[in-house]
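Inspection log for the structure reproduced underneath, given as structure tokens.
Of the protein chains in this complex, all but one are displayed in their positions.
So that you can tell them apart, the chains are marked A and B in the order they are listed, and the count of residues begins at 1 in each.
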Amino acid sequence: MSYLPYVVAGWLFLVGLYGVVTSRNLIHLAVCLTVMQSSTYVLLLAIGYKHRSSAPIFYGIPAGSRVVDPVVQALTLTDIVVSVTVVALILSLALDVHDQAKTVDPEKIVEVSG
Amino acid sequence: MIPLQLAVLLLVAVAGTAVVLSRDPLRQAVVNGAYGLVLTLLFVVFQAPDVALSMVVVGSIAYPLVLVVTIKKVRAREREDE
Partner (left out) sequence: MSSRARLAVFACAGAGLAALLLWGVAGLPAFGHYQGGYGNQLERRVLPERHTTNLVGAVVFDYRALDTLGEEFILFSAVLGVALLLRKNREQQIDEAPDDTVRSDAIRIVGLFLVAPAFLLGLWLVAFGYVTPGGGFQGGVVLAGALLLVYLTGSIHRYTAVTPRTAVEMGEAGGAGAFVVLGLVGLIAEAAYLQNFLGLGKQGTLESGGSIALLNWATAIEVTAAMLLLFKEFLEEYVVAAGR
């Protein structure tokens, strides 16, 4: 039971990978990539958690109370905002592929020469 | 681990599986929005308010926009090619 968050993170990663491997639509693939990314968020936050601790904000609570680790939260929050732009880049690549190859199915894309 | 965290973790696993198993992109965009809300719940329950703010803001504003626009553009181009 105390390893459940890590197991859920691993499960999300594998399920996302399954979605990427068996995807028939590039847009569906991009969203499965975000599921894989969210598995890393769950893992990071689970590592930083401490029992009977509160959020790492000392506004209004006495200094010296137990708080969870702020470093993993810092990594996660910048990553969430930045990953949406990376997904937007992937989606515009998908739009470009659709323009050239007339399909968004990864299995039907024929090599375009020239 | 308190029972609330346990319940939300299981909900996250189920929602993530649902996102992958929705094959139609438009349907998946809606399920992705729900997945974002469930993740926000998880971040709140793990005592991470900054991360939860980030996720709810990004998942309600940016993700639906880019996904729906791409889907609509692909469908409009396909309709035009016919």
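Basically, a contact is a pair of C-beta atoms (placed from the backbone, for glycine too) under 8 Å apart; a residue touches a chain by one contact, two chains touch by 3 or more.
Quick caveat: nothing in here was measured; it's all calculated off a predicted structure.
Colleague: As a test of the contact rule: which chains in view would the missing one touch?
Modeller: Per the touch rule above, the missing chain touches A, B.
Colleague: Please output the residues of chain B touching the missing chain, sorted low to high.
Modeller: Considering the whole complex, chain B reaches the absent chain at 1, 49-50, 53-54, 57-58, 60-62, 65-66, 69-70, 72-73, 76-77, 79-80.
Colleague: For chain A, which residues touch the unseen chain?
Modeller: Considering the whole complex, chain A reaches the absent chain at 2-7, 10, 13-14, 17-18, 21-22, 46-51, 55-59, 63-64, 66-75, 77-79, 81-82, 85-86, 88-89, 92-93, 95-96, 99, 107.
As a working rule, only the chains that are shown with their structure count from here on.
Colleague: Spell out the part of chain A that touches chain B in their complex, as residue ranges.
Modeller: Result: residues 1-2, 4-5, 8, 11-12, 15-16, 18-19, 24-25, 27-28, 31-32, 34-35, 38-39, 41-42, 45-46, 49, 53-57, 67-68, 73, 76-77, 80-81, 84, 87-88, 91-92, 94-95, 98-99, 102, 104 of chain A touch chain B.
Colleague: Would you tell me which residues of chain B are touching chain A in their complex?
Modeller: Against chain A, the touching part of chain B is residues 1, 5-6, 9-10, 12-13, 16-17, 19-23, 25, 28-29, 32, 35, 39, 42-43, 46-51, 53-55, 58, 62-63, 66-67, 70-71, 73-74, 77, 81.
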